[in-house]
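Got a structure here, written out as structure tokens. Questions coming.
In this view, the complex is presented without one of its protein chains, the others remaining in place.
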Amino acid sequence: MSFVLTSIVMFLFWMLLSEEFTFILILSGLVSSLFVSFISHDLLFGRAIDKSDIVRVHRFIRYLPWLLWQIIISNFDIAYRALHPKMPIDPCIVRFNSELKSELGIAILANSITLTPGTVTVMANEKGDFVVHSIVKGDKALPGIDIQAKVKKIEGVMDV
Amino acid sequence: MDIRTIVSGVFLFTGCFFMFVASIGIIRFPDFYSRIHPAGKGDTMGQAMVLIGLMIYEGFSFVSLKLLIIVIFILIANPTATHALANAAYVAGLKPWKKGDKR
Amino acid sequence: MIDIILLLFLVICGFVAVAMNDLLSTTIILGAYSLIMAIVWTRLNAVDVAFTEASVGAGITTVLIIAALSRTQRMEAQILAGGRSKKYEKYKVKRLLLLMVILVTGGILMYGTIDMPAFGNPNDPANLHVVPRYIKKTYEETGVVNFVTAILANYRGYDTLGETSVIFTAGLSVILLLRRKK
Partner (left out) sequence: MFDVAAIIIVLAAALVLYRAIRGPMVCDRVLAVNVIGTKTVVLLALIGFIYKRPYFLDIALVYALINFIATIAFLKYREMGRLD
């Protein structure tokens, strides 16, 4: 299953890059994508895909607009701090434990923290411990509980 | 000058502005951890903006599909790379800069 | 305008890479050098050279040099920090001598370029014989769109094959040298 899916993805990527549809190109693309997925088919789709994954993708797509908006805000924040003559920064390091369990959820939360205003993930491990470097002290230092709640919602009923 | 060129130009120059600001931030900020902030955010978004501007200019074709793939890859990879860098510095025991230390 | 800034970049990167004391930093600066060099290749319309520069220069070389560094010393020997010792004086003399040798060699090489025809002049002998054929007939003879690629991979195919085998051998020997014995 994972073999077939990986080779389909690889072949689509090949077609996208080649942009031409002659016989020799399609044949070599087919051979090389089969070869690549023979070597590494357990990397891309590690476990079987079931229905909950589709739900998760759907939830993630609904999460994206909020994330994009946060990216825009954080960029204006960075621009303000970098261009201000006195450079209003007061960095500190915050530790907390998110109660996420799955690797995917932790990865999404870490990248979201990096992209939201004022905070960058310094360390995250598989137990859900996070170390965050924040550019301001005080209330804003801890990355909002709402990010965690949102990511937890994406993760949903994960059976790992 | 049709409307599409104008929109793509706006995207292009907003992206350029943010990339430039990220560079200034990387130069001005006092320590490694705070330099990660502009590198992780400003660059990611500036680059996405410029490439989206190019996508709008190009219209729908293979080229804009490739641009879309680059944008998605960078939105995933750039925060991961900065996070990995920060992790390496943290493991090495680098102390963060506090307010009041000298620059 | 862009070309001048980029070439300036390259010169600065080269000087800094030589002047650094820390070999790891030198590797990283050379990575930046490769990145910029690939833009220069792209502006010269040599797409596959840029590909090679990207994958070999910025990717594999950096990884291999870091792998080699992980088996050796990273910092330069402490002679430099030694101050006014006798060894340091000897080192200084040696360094001046080396500088002289480099300057003379560079001067001879520069002198050699004076005899070369002007860059891009259409009436030069170098541009009269094979170049028009490459430009006119590349597509019908080889079916390749970009004719820098066609020259490298078709007309000078054996040359490129030789280069590739040299790089392949180098990669193999690096793997043999660096492989950890269990």
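Letters A, B and C mark the chains as written, and numbering starts fresh at 1 in each.
We adopt the following convention: contacts are C-beta pairs under 8 Å (C-beta built on N, C-alpha and C of every residue); 3 or more make two chains touch, one makes a residue touch a chain.
The shown structure was predicted, so the numbers you read here are calculated from the model rather than taken from an experiment.
Only one of A:4, A:17 or A:83 touches the absent chain when the whole complex is considered: A:17. By the touch rule set out above, chain C reaches the unshown chain at residues 1-2, 5-6, 9, 12-13, 16, 22, 24-25, 28-29, 31-32, 35-36, 38-39, 42-43, 45, 47, 50-51, 54-55, 58-59, 62-63, 66-67, 69-71, 178-180. Panel shows chain B; residues 5, 9, 12-13, 15-16, 19-20, 22-24, 26-27, 32, 35-36, 39, 43-44, 46-47, 50-51, 54, 57-58, 63, 66-67, 69-70, 73-74, 77-78, 80-82, 84-85, 87-89, 91-92, 94 of it touch the chain omitted from the view.
In the analysis below, only the chains that are shown with their structure count from here on.
Computed from the mean C-alpha positions, the centre of chain B lies at a distance of 29 Å from the centre of chain C.
Note: centroid distance chain A to chain B, computed from Cα atoms, is 16 Å. Look at where the CA atoms of chain A average out and do the same for chain C: the two points lie 36 Å apart. Looking at chain C, one finds that none of its residues touch two or more other chains.
Of all residues in chain A, only 16-17, 19, 71-72, 74-75, 78-79, 81-83, 87, 89-93, 110-111, 114-115, 118, 120-124, 131, 133, 135 touch chain B in the complex they form. Per the touch definition, chain B reaches chain A in the complex via residues 17-18, 21-22, 24-25, 28-31, 33-34, 36-38, 40-42, 44-46, 62, 65-66, 69, 76, 79-80, 82-83, 86-87, 89-91, 96-99.
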